[in-house]
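Below is the structure I would like to discuss, written out as structure tokens.
The complex appears here minus one protein chain, its other protein chains still in place.
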Amino acid sequence: MLLLLSSLVTLAVLGWAAFHENVLRDWREVQREYAAKLPAEGRAAFNPQLRQIVVPALKATDRCITCHLGMAPGEHAIAGHPLFAAHPPIPHDAAEMGCVICHGGQGLATDTADAHGTVPHWPAPMLPRADSQAGCGSCHTHLKVPNLATLRQGQAVLERHDCLACHAVDGRGGTIRPGGAAGLIAPDLSLVGARGYQRDWYDTHLAAHAAATAGPWSTSFRPIPTEERASLATFLDSRVGAPKLVEGKALFHSLGCRGCHKVAGVGGDDGPELTIAGQRDPGQTSFAAVPGKPTLANWFAEHFRNPSAVVGGSQMPAMGLSEDEIDALVLFTFSLRRSPFPEAYWPNDRIRSERFGEREFATDGATLYGTFCAACHGRSGEGMRYPGMMPFPAITNPDFLALASDEFLTATIARGRPGRRMPAWGASEGGLHASEIATLVSWLREWSGVQAEEDPKPPRWVRGDAAEGERLYRAACSGCHGARGEGGEGPALAVPAFLKLATDTYLTESIARGRRGTTMEGFSRPSTTRRALAPDEVFSLVAYIRTWEGTR
Amino acid sequence: MSTAHPPISPRSRLEPEPVARRDFLGLAALWSAAAALGFAALGALRLPKAAVLPSPSKKFRVQLPESLAPGEAFVPPGRSVALFRDGEGIFAVSTVCTHLGCIVKPTPEGFDCPCHGSRFSADGAVMRGPAPAALPWVAVTPVSAGVVIVDEAATVPPGTKVQA
Partner (left out) sequence: MSAGAPTPAHPHPDGLRTLLANLLALPRRFRGSAFRSGPLRGDRSRSSFIFGNVFLHLHAARVHRWSLRWATTWGLGIMALSAFLITLLTGVLLMFYYKPYPEVAYESIKNIHFVVPTGRLMRNIHRWAAHVMVIAVLAHMARVFFTAAYRRPREFNWLVGIGLLVTTLGLSFSGYLLPWDQLAYWAITIGANIAQSPREITDALNVTASFDPGGLQKVLLLGSDEVGEEALIRFYLFHVMLLPLILVALLAVHFWRVRKDGGLARPADADARLGPPHPATYPVFTEAPQKTYHLAAVVRGQTPAVGRGPEGTLPAMPHLLYGELALFMLTTGICLVLSVLLNAPLKELANPAVPENPAKAPWYFLGLQELVAHSAFMGGIGIPMIVLVGLGLIPYLDREEQGTGEWFGGPGGGSLVAQAAIFGLLTAVGIEAFAIHFGWLRQWWPGVPQLVITAVNPGTVLTVVYAAYSLWLVRRFNSTRAGALGLFTCFLAGFVVLTVIGTYFRGPNWEFYWSPAQWPGH
């Protein structure tokens, strides 16, 4: 009796297992649905089976095309269907590289949830569809991306000069044929940043414009000023087929994120390195403070809204971003990923970035400032105040810029300001080249319109009574700068690097004039609580401060 | 368990029972067990035949050398296909011998198979040797000047040439 029962149960369970495997598996249901949509002759030829793309060099074994049949080699695409449509046109062929390398997910899997990577124990879920351009970051490192203002400016020039009349860019424009209905089609400019374009285009356009008497060459083209052509060139170089990703990266290069975060070795050390931040494992991530579905996209977005609530103990301030900016940043964050495939398969831009040291950010002053400085010194140099942190100085303060020489600025950027948040940005610390720092300094002058005052005096000229200076310091300065110049509300002064850089003129004038917009008063003028300091007293103070040089 | 068995008549227990009278339940149990095990064996036998073969994607992108002369074969490294360019366009001939799968070697006259001496003409037709069929032509898709995508898995009728 036991034999009979157990045998029958075994038989039944085996039957169920066979039925499940051969009829009920996700992909079998999908392929039945696909076959039903095929025309009759296609249905007869269609063979329900697993399909895969294998590319050993890239470690790709992707079975996505088992269900996404419109993308499978040799199968019919059903236009408009969410599952069976062909892949939107891209420069790559899935058969060459598989799917997962761009989209994430689990290529080996053949069940829907497993394949999309939304199951426990799979660390790399698929990128959200809205952020699919982030997948380019697996292999590509887009170079010389400017800050957002520069990018937008280039786009504005493009639109203002009506280039879109003939040229298509990122799926827009290109409705007119310059040579008439059957004539020349203007090239699509969506990929010119990667594929290159004729650098003498302006001259040929100009010649054609001059030669034409009617038609688009005559009406749609006008001479373009030199500086606007430069803007156009910047914009065209950023057209790599991933406009949303470039937009996100430009925003990243405007908010000063690299001031605290390193990406590929360049950036500050206050926050975690972000080189592969987009590859965060949801299984190792706490979604307790994240409203909505526990997806990485929601986690990133909520983290940008309120960093310390999502990551306990995070020092990152809330940046007050708009939702559009957050979306762009989420996409960019997802793009911070690295597929570990052989260097022989690296695209040019990644080789240029990682082997030849080319920059991901444009190296003009504005982009450099946006990339490294804007988070602390403000997007327009006005300084920043974040809750719970010391205020960051306004870098465009005219009192400061007038007193500080270019050498002072260069050295401060390169070596930082010990005792303050300002880190060192030299090649071995923050990773900036000397030429980039020089660009930054000259751009700062240009941007603020404040040049350093001529200082005919030698660096050290003050003679004063250090003992008298000490008495004055205790009375007037120690409250903010600390009893021994170690800093407090105000910056530390007993810092050899700073004292070596600061000339006597810089010190005396700073004390005498103060710094507008900060709590540093001008001590040569009286206030309600104290009298004005005489020039000799200022010299004594400087002499006292000089006693710290080299003693600590 | 159906240990119930036919009552044995008190004759000699060494003599064979006259008729094998077996109970229905015992038989049913035995047969269902056999069926279950047989079904399980079928499942086990299905396992070794792989549902998907791990053969790599045969589609690849290649740049033809500028200097490729008509009639000269270009074999991309690591691939078993020979690419030709002549006045009519670009075409690709598989270099896998149709006899037993050796890789044939392009010669000025065509292809020689090193294994069993088959010889093919430049368009893949069998000239001599044991090969039962001509070398197939494979699909070539032009991408840009001198760059094509070759799909070794897709054969095309001999004579199909594409302009790059």
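To keep things simple, chains are lettered A and B as they appear, and every chain counts its residues starting from 1.
The rule is short, and it goes like this: contacts are C-beta pairs under 8 Å (C-beta built on N, C-alpha and C of every residue); 3 or more make two chains touch, one makes a residue touch a chain.
All values derive from a computational prediction rather than experimental measurement.
Of B:36, B:81, B:97 or B:150, it is B:36 that touches the chain left out of the display. Set against the missing chain, the residues B:51, B:100, B:133 or B:147 yield one that touches it, B:51. Touching residues on subunit B toward the chain that is not drawn are 1-3, 5, 7-8, 10, 12-17, 20, 26, 29-30, 33, 36, 40, 43-44, 46-52. As for the chain not pictured, it touches subunit A at residues 2-3, 6-7, 9-10, 13-14, 16-17, 20-21, 50, 52, 61, 63, 106, 108-111, 114, 121-123, 281, 283-284, 286.
We take it that only the chains that are shown with their structure count from here on.
One inter-chain figure worth recording: subunit A and subunit B are separated by 48 Å, centre to centre, where each centre is the mean of the chain's CA atoms.
Of all residues in subunit B, only 1-2, 25, 28-30, 32-33, 35-36, 39-40, 43, 51-52, 54-57, 59-61, 149, 151, 153-154 touch subunit A in the complex they form. Contacts from subunit A toward subunit B in the complex involve residues 1-4, 7-8, 10-11, 14-15, 17-18, 49-56, 61, 63, 73-74, 93, 95-96, 98.
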